[in-house]
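Apart from one protein chain that is not included, each protein chain of the complex appears where it belongs.
For reference, chains read A and B in written order, and residue numbers begin at 1 within each chain.
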Amino acid sequence: MRQALVAAAAFALAISPAIAQDKPAAAAKPAASKKAAKPSAAPVEEKDAATLEFEKFRAKMIEEGNPAELFEAQGEEMWKTKRGPNNVSLAESCDLGLGVGVVKGAYVQMPRYFADAGKVMDAERRIVWCMVEKQGFKEADLHAKPFASGTYTPEQTSLVTYVAANSKDMKFAVPMKDPHVKDVYEVGKEVVKHRAGPYDFSCNTCHGADGKRIRMQQLPNISTQKGAAMAVLGWPGYRMTGNVMLTHQWRMGDCFRQQRFPEPKYASDTVTALLTYMTANANGVTYTGPGIKR
Amino acid sequence: MGSPMKVRAQMKGDFADIKILMSHPMETGQRKDPKTNQTIPAVFIQQFTVEVGGKVVVQSETGTSISTNPVFGFKVKGAKAGDKVVVKWQDNKGDSRTDEATVA
């Protein structure tokens, strides 16, 4: 018990730079955090040898062939095929913000406001909206198992991968001049500060200051353009662990899980707000297309 | 009948650079299903060939330690733009797949 308290204190100390404006973390800590806490107490080098090695070989793998391309190909076929109860294709019915059927450049300009839905939506949410509103799929079905696992890949994941691939080498340009988008951005900025859960974490506990890491991985500071770019680039991504294609929506849900929060509702305002905050912070950075993730 | 592959072939100087992405689980036979605790049977590509312009250029045999959704790269001299590239694989359960591309 004494040991646990000491460890908890060390952990609170380690994360305090991130939460200087808040009270110190009071909750007990998970065993795994002990490892994370120690190295982050000292300043972390910009990039260590292992990180550089990982980046080098990831870049090589993307260049030589990313299995994400298999999902992109499936998504392209789905986009162009008449499907659903309404027997209509997304290519002839879905407006991703640049006109019906236009995919080129759409991903890097989302989240954006869609007047027909009266909401700011990220790419995945918009695609699901089109599948429901235009093709007639049931929302409950699309929400039932929204992320890949094992050999199962949801259709919207392949569609997002296709749409995202069509923004490769283009700059992020979330339309922040639109007051709707700006409002949602501000909500996102609040969400990342919100501390909750059994460990009293917020997104900013790990991602609100420079130089943090967990085990071998450096943690991006998403309040900066550079850090936000690190967090946004590579999604949707082919994850080597489990060999599945996962979207940025999935990553947000997984961050909630890692914080021991209840899972956010799929394609919800909260997730869109987070994605708006992060993606807009990365505005101006060139999107490198669907990635490979650990 | 397996899922489609993605085959790309592009001339780079005097050789065609061929990249192949296969869609296959490549089950090792070493994993257990966490729910049932039963070993998941091995299912993996055992053989594949690459043909360029009607000739077999690469003949391969593979085991269980090839990554899921395999990716392979080869370089072929004497190929030219417009040549047809045909890739065929076959797994240990008898499933197979053939896909084509054209050298660009």
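The rule is simple: a contact is a pair of C-beta atoms (placed from the backbone, for glycine too) under 8 Å apart; a residue touches a chain by one contact, two chains touch by 3 or more.
Assume contacts and distances are computed from a predicted model.
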Checklist entry - Which choice in "Carbon-monoxide dehydrogenase small subunit", "Thiosulfate-binding protein SoxY", "Fatty acid hydroxylase superfamily protein" or "ATP phosphoribosyltransferase regulatory subunit HisZ" gives the name that UniProt lists for the one chain left out? => result "Thiosulfate-binding protein SoxY"
Checklist entry - Looking at A:Gly97, A:Pro111, A:Gly188 or A:Gly237, which makes contact with the chain not pictured? => result A:Gly237
Next on the checklist: Which candidate, A:Ile127, A:Leu246 or A:Ala273, sits in contact with the chain we can't see?
Outcome noted: A:Leu246
Next on the checklist: Touching the absent chain: which residues on chain A qualify?
Outcome noted: 50, 53-54, 56-58, 60-61, 64, 214-217, 234, 237, 239-241, 243, 246, 251, 254, 258, 292-294
Checklist entry - What residue numbers in chain B mark contact with the hidden partner chain? => result 15, 26, 28, 30, 46-50, 52, 55-68, 70-79, 88, 90, 92, 96
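Everything that follows uses one rule, which is that only the chains that are shown with their structure count from here on.
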Checklist entry - So how far apart, in whole Å, are chain A and chain B when each is placed at the average of its C-alpha atoms? => result 31
Next on the checklist: Using the touch definition from the top, list the residues of chain B that touch chain A in their complex.
Outcome noted: 3-4, 6, 8, 19-21, 23, 25, 67-69, 71, 73
Next on the checklist: Considering only the defined contacts, which chain A positions touch chain B in the complex?
Outcome noted: 61, 64-67, 69-70, 73, 151, 238, 243
